[in-house]
Each structure stands twice: as structure tokens, then as C-alpha cells.
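The other protein chains are all here in position, but one chain of the complex has been omitted.
As written, the chains take the letters A, B and C, and residue 1 is the first residue of each chain.
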Amino acid sequence: MLVVLKPQTPEATVADVGARLRMAGLAVHRTEHDGRVRFAAVGDLGAIDPKQVESWSGVESVAKLSKPFKLASRAFHPHDTVISVGRIAIGGPQIAVMAGPCSVEGEEQMFTIAKAVAEAGATVLRGGAFKPRTSPYAFQGLGEEGLKLMRRAADAYGLAVVSEVMEPDMVPLLARYSDILQIGARNMQNYALLRVVGHTEKPILLKRGLSSTIEEWLLSAEHIMARGNRQVMLCERGIRTFETYTRNTLDLNAVPVVKELSHLPVIVDPSHGVGIRNKVAPMARASIAAGADGVIVEVHHDPDRVLSDGAQSLYPEQFAEMVKQIRTIAEVVGRTV
Amino acid sequence: MLVVLKPQTPEATVADVGARLRMAGLAVHRTEHDGRVRFAAVGDLGAIDPKQVESWSGVESVAKLSKPFKLASRAFHPHDTVISVGRIAIGGPQIAVMAGPCSVEGEEQMFTIAKAVAEAGATVLRGGAFKPRTSPYAFQGLGEEGLKLMRRAADAYGLAVVSEVMEPDMVPLLARYSDILQIGARNMQNYALLRVVGHTEKPILLKRGLSSTIEEWLLSAEHIMARGNRQVMLCERGIRTFETYTRNTLDLNAVPVVKELSHLPVIVDPSHGVGIRNKVAPMARASIAAGADGVIVEVHHDPDRVLSDGAQSLYPEQFAEMVKQIRTIAEVVGRTV
Amino acid sequence: MLVVLKPQTPEATVADVGARLRMAGLAVHRTEHDGRVRFAAVGDLGAIDPKQVESWSGVESVAKLSKPFKLASRAFHPHDTVISVGRIAIGGPQIAVMAGPCSVEGEEQMFTIAKAVAEAGATVLRGGAFKPRTSPYAFQGLGEEGLKLMRRAADAYGLAVVSEVMEPDMVPLLARYSDILQIGARNMQNYALLRVVGHTEKPILLKRGLSSTIEEWLLSAEHIMARGNRQVMLCERGIRTFETYTRNTLDLNAVPVVKELSHLPVIVDPSHGVGIRNKVAPMARASIAAGADGVIVEVHHDPDRVLSDGAQSLYPEQFAEMVKQIRTIAEVVGRTV
Partner (left out) sequence: MLVVLKPQTPEATVADVGARLRMAGLAVHRTEHDGRVRFAAVGDLGAIDPKQVESWSGVESVAKLSKPFKLASRAFHPHDTVISVGRIAIGGPQIAVMAGPCSVEGEEQMFTIAKAVAEAGATVLRGGAFKPRTSPYAFQGLGEEGLKLMRRAADAYGLAVVSEVMEPDMVPLLARYSDILQIGARNMQNYALLRVVGHTEKPILLKRGLSSTIEEWLLSAEHIMARGNRQVMLCERGIRTFETYTRNTLDLNAVPVVKELSHLPVIVDPSHGVGIRNKVAPMARASIAAGADGVIVEVHHDPDRVLSDGAQSLYPEQFAEMVKQIRTIAEVVGRTV
């Protein structure tokens, strides 16, 4: 149920409305827009009559939240959500450029790449310290050692850090080193993990599952937001289709669709979406042209010798060229890089 | 087999090489690039020894054409194919903008829309006179009457015409009125139809089948080209996936992939690809940013009352705004509109 | 609109109701069930008031045909359609077993295989004389010569013949030699072809398109039936999914679904559906267990040397074993082979 209050309702009345909704057994979430407080009240609505709520002091209107996702919907929160990370604000006019290697491999690697991407215009450093691997016998990442290296490299060049957390117990460790917690595609419906990161105050980068519908993706964001953490970024990274020429099928249609349904920032990962180095820049350009709030790309100075996903990593000079291109496209859609 | 001749091979020697390949029972196709004649020789290669061909006078090198498509591949024809239609050249520096209603409905409709799209910057008028309909009971189009109307409207505003041909017997009729023959997605593997249009001299707009791989799509182009007609444009219009929020999933990954594999122009149809009016412009922008040679979009001045696909048609003023946006993006990728 | 007449309505009154519906501009199709005549009246229903039709003499009830397919629906035709071909009746208690090579290759081949499959229990001989090939350079079939060979081999062993027709102009040729006309998956929405076979009196085996929904498939059957030919069999042959281990994903769910929606017989093609020899028999067994009216399988005595699809052809002795297995399973579901 979406309860919109009248403009200038005194705070005491606002608090009263919230309290009454809670007393009816509902979970109550508050936001403001156009000078009006809005409450999303979710739970078993059987116990409360919307007609009656409409008669409460201060209440302007009561509506059903018809989408299955509530807190993630534009109906509840009409304004774009802007998430501050380090020196940038994601979801605002500035396009977020996140870049780095697939896996953290060592000190020299991280500093070399961090320097290169920072100089080219990136503001967030990506890199995996714990890798989800389809095979139990594949390289699983450097672990905490990798996180430390990445943190130091990021700090040296003024970058924020995004890294993947794969299980509930590791959230505190990741939160110590990383500014943004990434939930990988395989874990998009790992509800235990969503619940735990929902209790943190860290921005979340929620990757879309390989075969998840847009609605399921927004419902996973809702799982996080329902626990209190409203700082969720959605990351499109390709869906599984019959086409096998590209690794996955990057679904750019999802960008304008999600921007309409939700107020959350949308980031695109063309590296995993396409999986072929010389297709990454065209798809990054297309992402920004379609309205994305940012891109996250893999960059490596020596991609032929990396332990995972080298074939899709850009060389630093290709990345610099790509940033130049998206900078111009950003202007066309009224944004900056 | 790809036979590359030495630069400045005298024409008599060139003709001799061609004749010998034909005498070995092969179909022989000729192109030129960088001052060298190239022959693609296709058929049963068992009867001829590449080593021997290499020893022929004038021959510089002999290679296997490893892709299953030959004439459509960049190996055979490294330069971009440019197709002249009316006053524009498709596949060259200028982006092709094709626009018009889903179906031809009447004179006033066609003239109103033709005027609007021409003024906004379109150079090709689209419109269906014969409609492929999933249900046998749905509106099937105005037929020849519709073609005449569309031709007159296009001529009045200096536009070329593209319209769909659905069966072999109707190719001559369509060819009389339309500058470009469109093969619809459902007919992408209708080999009888591909054969007949392959014998015409009309440019072809070959839509990708709903569940066709990129390779199958290029092989359908090959079916046309093997009959003699080299003027094929490929049109991405969305593939069928599990996602149902959008009508189809426009596969923009296909744009850079096809541009690398083939020399043929690639056009994108965001109207059918997404199927939702306010998502058409973002995806048109993304198409050009990804490297497409043009877009084809549905435009209608009164979309709420059309007989098919109104919900995805742009209003003329939305179309004009869209053209303005892709004009700027075209500049970023070194093109014009 | 579905118009059900009262039992024992005199034929003159029945004819009168039919005539009135036709005069309202509708196409009228008649069937009988439980002693009641039923008319499916399709077309622009705006000109006629169902209330008024209900008041006509002899009319028991008038209902909307809510499915987009009418003639193919169980609402119009509650009884299973049974199609007589040669000495068997398809869609009745007896399971149809169709078998033969992918392509007709020669006399000895056809007679060897026809003898083997007839002895094992097949009643219909399959074989392609004209092959739809993704590549224009692949073997295209023996043509009419192949049809003649197949006809003679079938006659020698008391089998009916099913063979694919690929284009409208070839329908008369195929109809001369083949008892059942097969429409291939690529042509499921080739409406010109559906129209022409709809005007014949030959039973049709309509394969499901690789990415066609069940509804689209039934609508293609409707295209044929709306022209007059009611003898349509539906053939499930695998859909395209992300899974690449099997050639396609045989969708056996479609069997009970179609049997509920429609009265038409459903045949399953496990050879193309799976594409791996030793998986054909298990899936043929599963097809019958799921309620299919028959199977069509590829059989070859020398599959390693065939020109197409050898890897999925059963050896004659494997086929004989498979027939034995489905015979027992048929009994479980109250059928015979």
C-alpha cells in the first residue's frame, strides 16, 4: 500500500501515520518526493482498510502498489536514487566508470592497472579476490590478501573499490576492504546472502542472473531493500539465450525498461555480456546511449597471461579510447563522465 | 576456396584462372580489393588440388574459406559493401534512416507520415502492403493498392521505398513498386523465396529470424548472394528469449559481431525488437553507438487507431527528436545522418 | 463464434443457419459431436449479434471461441481427429510408427530400409527428396527421382509415404508421390505454402518451428484448416534453448498440452529433437508414455556413410528393438502399435 501525505504535514502527524500502519502489522518504509512524505506499507494488508487510511489526518491518497516490488519501484520513490561512493555519485548526472582485472593476481598487477584506469577516467576499481568457479578445481582467488592489495592500489590512485562477496559469512571481511559489495549473477537469488548484505550500510552492485527476468531481478533488489539497505545498483551482464557466438546476450533493452520501473541506478557490464575483447567498446558506447548510469569493464595490461577471462579484458589503451568515446556519447544524453 | 591473384595480373590471365576453376565444376565469384582480384570458388572441392592452383600463372595465394558463408564473409570481400538506394548509399559513412507505418492504411495516412519522416531526416519509407499474420483471421494488408499509395507518397517526398515480399510469386509485383525488398523474420529460411530474390537486382533487407543464430542469418544471405544478388542488408530485429517484458530481445551484440564477420550493411529495427514506444529511441541511439549502418522504425501520426503494432509506433515528433539524437551519436562514431 | 445446434435439427434448418452465418460475411465451418451440429463462424463478428443468433430456429447455444485458433481447438471439435493414411488410422487407438532415412539416396538404400522398417512394425516410410539446407552449398536431395524411388520402395512393402514439400509450386509434384505432405520446421510460418497445402486433400504433417510457441504452432495449423484441409497432424521435433548438449530440446510437455487444446494428432520426432543415436529410443518411449499418437524416426542401414544426419539414425535392429519397447508402453496407456 502506498500512502501519500499532504504537503507540509507536521512531523508529529507523519509519525502518527507511520505508527498506525506499523500497529496494523505492516512493515513501513518512508521516502519523500515533491514535498510529500510517502509510506510504502508491506505485509498482510487484510487487516487494514485503505478507505479508512484515507480518512486519517494528513493523508492525501492511498494506492495499491501493484508491482510485486515496492521499495524498488518508481511509484514509491519517483526520484532517481543517487548513491555516493568515494568521490562519485552513482545515478546522478555523472556516468560511473568501473574498471579493473577479473581477478586480483598480485601487487604489481593491481598497481599497474589501477594507475592506468584512474588516468583514463575510471573512478571505481574492480577485481575479484574470491572467485565463483563453475569447476571446483579452478583458481579460487587470492582471498583476503587480494583484498588488501586491491584496497592499497585503489587508495594510491583515488579510486573506490568494488568486489564480489559470495557467502553470508564473508560479508564483514569484504565490507572491511570494499566500498561496494558485488552480488554475482549466480547468487542473485541466494536469499541468505541478500538478507545479510541488506543489513549492511554498503552500496550493493546486484548482477542480474543469467536467466532472470527483469521482475525477478527487481525482486532480488527488494529482498535487500526490505532489510533496510536502500543503496542498490542493478548490473546488467548478459542473459543466456540460444546464440552462442557471444558468451552471453547483453540485454540492453533492460536499461530503459528498468529505468522506467525503478529509481535504482543501472550499470552495464559489457565484458561478461559479450565476452569478446573487440566487442566491449561498442557495447559500452551502446549502454550509455541506451541510458545506463555506468559501465563496469575488465582491463588488464597483460591479458594473455591472466588466470581467468583474459580474452575479454581490454588493454589499458583500448580502455582509455573507450572512455573517450563514452564521454562524448554521455553528452548527447545529457550526462558527463 | 579463396584464390587471390597478384596485383596487376593482366585481365586475360584473370579470365583464365576463373575459367579453370569453373571447369573444375565450381561456382566462381569475383571481387577486387587492394588492387588484387579475388575468386571465391565454391562447390565440391574434391576435384581440385589447392597446391596445383597455387602454381597457376597470376595466382598469389590460395586459402580455405573456413566460414560456412563465403560471399558474405569479409575474407572474400574485405571492403564494406555500399548499396545505393535512391539518393542514399547504405553501408557508407551516412547512417540510413528508414521510417513509416507498420501497414499501409490509406492515402492520407501515407502522405502525412511520409511528409513527417522526410522532414525529420528519413530517406527510406517503410510500410507493409502484404502482412504476414500469425492468425489466418487477422488483417492481411491492402495489397497492390497499398503499394501504389506508398510509392506515390514516397515520390512526393523524395524517399525510397522498402516493403516486405512474402512469397516467390509476388516478387515481380513488389519489385515494381519497392526499391528494397524486405524478407521478414518468419521467411529468413524460406529458401524458395531467397532463391527468387537472389535472381533480382533489387537490394534486399534480410531480417534475422526470431531464433536464428548469427551464422544461420549469414547463411541465408549467402543463399541470396549465391544466385547473383550481392546487395543484401542484414536487419537485426530482436530474438526470442525467456524475457517477456519486452516483445523480443533486441540483440545489439550482433551488430559488432556481424560487422566483423561480414562486409554487408547492418540495419537495426528497434520497433519490433523492443515493442514498447518509449524504449524505441534509446535502443535506436544504442544501435548507432554499437556501429549499425542504419535503423528502421515505425512511425504513425495516430498510433492508437492503427490496425497492427500501434503500441510500438513513434509519434512524428518523437521520431524527429530521435533522429536528432542519433545524428549526434553518429558523429561520435565518425558517421553522419 | 461457436454455434451449437439442438440434437435432431432437420438438415434444412441446419443448412439455413449455415447460410445465414455466411450471409453475415463469415467463413463457416461445420462439424458434428454428440449428435449435435456445430458451426465455427470466423471473420469480422461486428456485423452479427450473438443474442440474435441464439434466437434462430434450431440453435441451442452460441459461444465465443476464445482461443485464437478455432478449427484446431477442442471447443469446436471435441472428438479426436483420426486421419486415414494407407492402411492405418492416425490419431486413433493405434500408434503410428513412421521411419526411414533422412534423405533418399538410391534404390538399394530405399528398398533395404523400407523392408527393414516394415518388418519391424512401421506403417509409414519417411525420406527427403528435396532437402532444406542452411547452406546453399550443401546436398539438396535427389528430387523427383528420389520421390519415385521412395514410392516404389513403400509400395513394395505396403507402407505409406511422408515427404517434405518446401515451396508452393512443388505441392502438386509431392502430392503425386507422397501420401502425407510434411511442412518442415523452417516453413511453419511460410503462409503461402500453408495456403497451398490447405487447398489439397492430402494429410499434412506440420512440424513445430524451432522457436515457435504452442499457440503459434496451432495457428499455423489453423492457416491450413481455414483453407479447407482438416487433416493436419502436429509434429513436435525439438525447440531451440540454451542447452547445446543435445541438438535441440525435445519438448515433450507439448504433447499433453496440445492433446488438451486440440483434437489433432500429435507425432513426435525424437531423431531431430535429440540428434544423438542412443538417445532416440528412450525419447521415443517417453513420447508414447506422454500420450503422443505416433513417432517418426530416422533409420539407416549404413548411417556412417549417409549424406545428412547420419549420427542420429538408428540401425534397423535398434529400430526393431525400439518398436518392441513402445509396443509395451502403448499398452500401458491403452493404445496399440
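Note that a contact is a pair of C-beta atoms (placed from the backbone, for glycine too) under 8 Å apart; a residue touches a chain by one contact, two chains touch by 3 or more.
Because the structure is predicted, anything quoted here is derived from the model rather than measured.
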item	value
Touch criterion as defined above, residue of A:222, A:243 or A:298 at the omitted chain	A:222
Chain not shown, touching residues in subunit A	42-43, 68-70, 132-137, 166-169, 186-187, 189-192, 209-211, 216, 219, 222-223, 226, 240
On subunit C, residues whose C-beta touches the chain left out of the figure	211, 213-215, 239, 241-246, 249-257, 260, 273-274, 276, 278-279, 282-283, 285-291, 325, 328-329, 332-333
Hidden partner chain, residues of subunit B it touches	211, 240-242, 244
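Methods note: only the chains that are shown with their structure count from here on.
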item	value
Sequence positions of subunit A contacting 2 or more other chains	211, 241-242, 244
